[in-house]
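Here the complex is missing one protein chain, while the rest keep their positions.
Here the chain labels run A, B and C in written order, and each chain numbers its own residues starting at 1.
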Amino acid sequence: MEELRKRAGNLLESGQVRVVIGYGEGTGKRVRAVFIQDAGQADCLIFDERCRQNLALYLTRHEVKKLGKPAIVASLPALRAILQLAGECQIAENDIVVLGIGEDGSMLDLPDFAAIEKHVASTVREPDPAEKAQFDLVLAMSLEERWKYWQEQLSRCFKCYACRQACPMCYCSRCTVECNQPQWIPVPSHDLGNLEWHVMRAMHLAGRCVDCGDCSRACPLDIPLYLLNRFLIMDIESRFNQRAGTTAALDYALSTFHPDDKDDFIR
Amino acid sequence: MPEFEPRIVAFVCNWCTYAGADLTGTSRIKYSPNVEVIRFPCTGRIDFMLLLKAFAEGADGIIVSGCHPNDCHYTSGNFHARRRWILFRGLLDFMGIDVRRVQFSWVSAAEGAKWADVVNTTVEAVRKLGPYDNYRQIARSGGV
Amino acid sequence: MEMETRLLKKEALAGLIEKINAAGRKIYAPVRVGDRDEFRPVDSASRIDLGCIQTTQSAKEVLFPRVERILSFSRRDGAMETADPDLSILPEVVLFGLHPCDAAAIGSLRAIFTWDTQDAFFTARLERLAVIGLSCAEADEYCFCTSVGLGPGATDGSDILLTRLASGDFLAEILTEKGRELAALSPGLFLSPPAGADKSSALAVVEASFTREQVRDRAKAGFDEDALWDGQALRCLGCGACAYVCPTCACFDIQDEGTTNRGVRLRCWDSCGFAAFTLHTSGHNPREEQGPRWRQRIMHKFSYMPERQNVFGCVGCGRCSRACPVDMNIKEHLIALLEARS
Partner (left out) sequence: MSRIGVFICHCGENIGATVDCERVARACAGIPGVVHSVDYKYMCSDPGQNMIKDAIRDHNLTGVVVGACSPRMHEPTFRRACEEAGLNPFLCEMANIREHCSWVHEKSEVTTEKAIDLVRVIVEKVRRNKPLFPIKVPVTKTALVLGGGIAGIQAALDIANAGHKVIMVERSPSIGGHMSQLSETFPTLDCSQCILTPRMVEVARHPNITLHTYSEIESLDGFIGNFKVKIRKKARSVDEKLCTGCGLCTQKCPTKKIPSEFDAGLGMRSAIYVPFPQAVPNKPVIDRLHCTFFLKGKCRLCEKVCPTQAIRFDQEDTIVEADIGAVVLATGFDIKHADFFPEYGYGAYKDVIDGLQFERLASASGPTLGEIRRPSDGRKPETVVFIACAGSRDPAKGIEYCSKICCMYTAKHAMLYRHKVHGGKAYIFYMDIRAGGKMYEEFVRRAIEEDGVRYVRGRVSRVYEREGKLIVQGADTLLGAQPVEIEADMVVLATAAVANDGAEELAQKMHVSYDAYKFFAEAHPKLKPVETNTAGIFLAGACQAPKDIPESVAQASGAAAKVSALFSQDELTREPVIAVVNRCAPPLYSTCVGCFLCQAACPYQAIEKEEIRARDGNLIKTVAKVNPGLCQGCGTCVAVCRTKAIDLQGFSNEQVFAEVMALLNRSEANAGI
């Protein structure tokens, strides 16, 4: 933590960056994103196991970009998001400084995207056991049970779009739900609107989701959205051997193909 | 009560399946009238949301058909489409949407008979499954 | 009407719920759902979570559903026909266990929906609503009702307010005609209170940090202090979680759904936190950034509403802060606003 604060302070002091995006203490035991613009405030930066929000989402925010060149505190999911954002031309190597945090909480030296790629390639984070159990449970259900399960889960959704807004890959300036000529997705949060919105969200993140899980954590109504993303992540990995957020060069499952891609359902 | 007549929407590419269906006609091969075709330049153009729209608007079944691999008029549109369908179909299934109602096929411009067969088998399969009540129910959630 | 105070024995709660149900009224009460509490229809007292500090979502859906059909249309003989929904079939509803903040929020909603025109849908529901409130025995760090003119035992908006005493029995304040009608459904359950029964000792302690009038004045004066609003909103995601859990947020959007032959007009929730909320057809957006949107949220609740509807738009329930994915804490932000030099 001391090193983090020192490095953040130096970056600000030397003018290398204008803002450090990091974590600070929040309400009660919560932590929150902080935007340090003054070296003197670097001491409020923290990093511990509570710091899970994927701060990479702020890199594409107009309001944050306005502040000037950022340094960002980034552990694995944010690092992956940074690579994916780079692949999608949203950030450039020289536009940010990455204060990488290793899986053990130590500071990493990640001077460029190549170093991030190397770290990401060599780091494995096991999925949360409870989440994995839930995933297997849904997978084991019958078609009708899965339908009921998702109808029940999605019936809660009131379309606050916290899932979208919390997602580092949802940086579009106009989301498909905001397209109204034609109106692809019904605006109201009725059953159809909710189903279509979540199918679309999952598909638009297929091959792009970096598996940070922030969509689920952001959901005020605890809808297990990670299940949808995880399903597609696993499908893409097993079928196409591709994984989002592993390279700063674009390698998107849905804009690439292999002539021998296997399917078992096309007549 | 009259037998349930499924409504099937077919999304097809212009160069292979649409032409193949033309050949079915030219060859005067009869098939079930339950299917109606919407023409696209290429399967690569078919937005996955259109399939959901079709279900929402009351389709009981869907056919998506284009050029065989390596035969795409645009070289690779069907390869992109195939990836999209692999993932989309998996996701739908994972969400409990009945993918037995969606038939994907490659029908070339020479396969007039195959088109008739794809239509007939899909119509029969969907007829057996019955109306897609699950989806109709949520489609009515707005009160339309 | 003169307020009456009665005692409701803890064993009598089940009977009360039964009687209300039997009278054909639908009861919504806090129920434990997973890791959250939510208002759900209940038919027995055992399902009710009396210890709940706050439900995740407010009870406003009972009056202002997230999706509501306000018109149907269909084509017949080449002409369009429209039909209004039949409001007479709406059920009589009792909201049970509403905390004083939420009960007070009904007043804010009513002020909005009856300000210029009488909203037929809202008023039809409101007419059929009775509230059995429940004083707060506990509060958490997000609660700030006392800073906005309310309190853990405030009676505003409740038809009957229950306060759970140390014994587990409830002190019932029957506050309105509707409350009296409810009590009359099971007169035997509402006993005379023991002498000296006092609810104040059973109430949670919520320290006041400021007054709503202070906020009103400071917010109004600070409209142009962009740096302040921008700074507070920097981490805001721009989602609608705060607005949708809020008991007083009432913004809505109108959507037509249908085909060439038939369709419906729906009213559905919307939020001033969304970027597209104020987007003009021209492409211009008067609130282009999150700072002004955040300011709007605060201004609306603390300045515009008291100005126009003579009522505040915040009841200090703290839901928005609890639900916020990025810990936007409204109480903290209001304190910061007051502390910032204008």
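Definition applied: a residue touches a chain if its C-beta (ideal position, glycine included) is under 8 Å from a C-beta of that chain, and two chains touch if they have at least 3 such contacts.
Keep in mind it's a predicted model, so treat the numbers as computed, not measured.
Asks: By the document's own contact criterion, which visible chains does the hidden chain reach in the full complex?
Replies: The undisplayed chain, in the complete complex, is in contact with A, B, C.
Asks: Applying the definition given at the start, please give the residues of subunit A touching the unseen chain.
Replies: Residues in contact with the chain left out: 88-90, 171-176, 179, 181-182, 184, 204, 250, 252, 254-256.
Asks: Spell out the interface residues on subunit C facing the chain that's missing from view.
Replies: Answer for subunit C: residues 75-78, 259-261, 282-285, 288 touch the chain left out.
Asks: Determine and list the subunit B residues touching the chain excluded from the picture.
Replies: Listed in rising order, the touching residues are 7, 9, 14, 18-19, 21-26, 28-31, 33, 36-42, 44-48, 50, 53-54, 57-59, 70, 72-77, 80-81, 84, 116.
Just so it is clear, only the chains that are shown with their structure count from here on.
Asks: Going by the contact rule already set, what residues in subunit B reach two or more other chains?
Replies: 142
Asks: Among the residues of subunit C, which are close enough to touch at least two other chains?
Replies: Expected reply: 67, 257, 266.
Asks: What residues on subunit C touch subunit B, complex-wise?
Replies: 67, 69, 72, 257-259, 262-264, 266
Asks: Would you tell me which residues of subunit B are touching subunit A in their complex?
Replies: Residues 48-49, 52-53, 56, 69-70, 76, 79-80, 82-99, 103-106, 118, 134, 137-139, 141-142 of subunit B touch subunit A in their complex.
Asks: Hey, which residues of subunit B end up touching subunit C in the complex?
Replies: Its residues touching subunit C are 57, 142-144.
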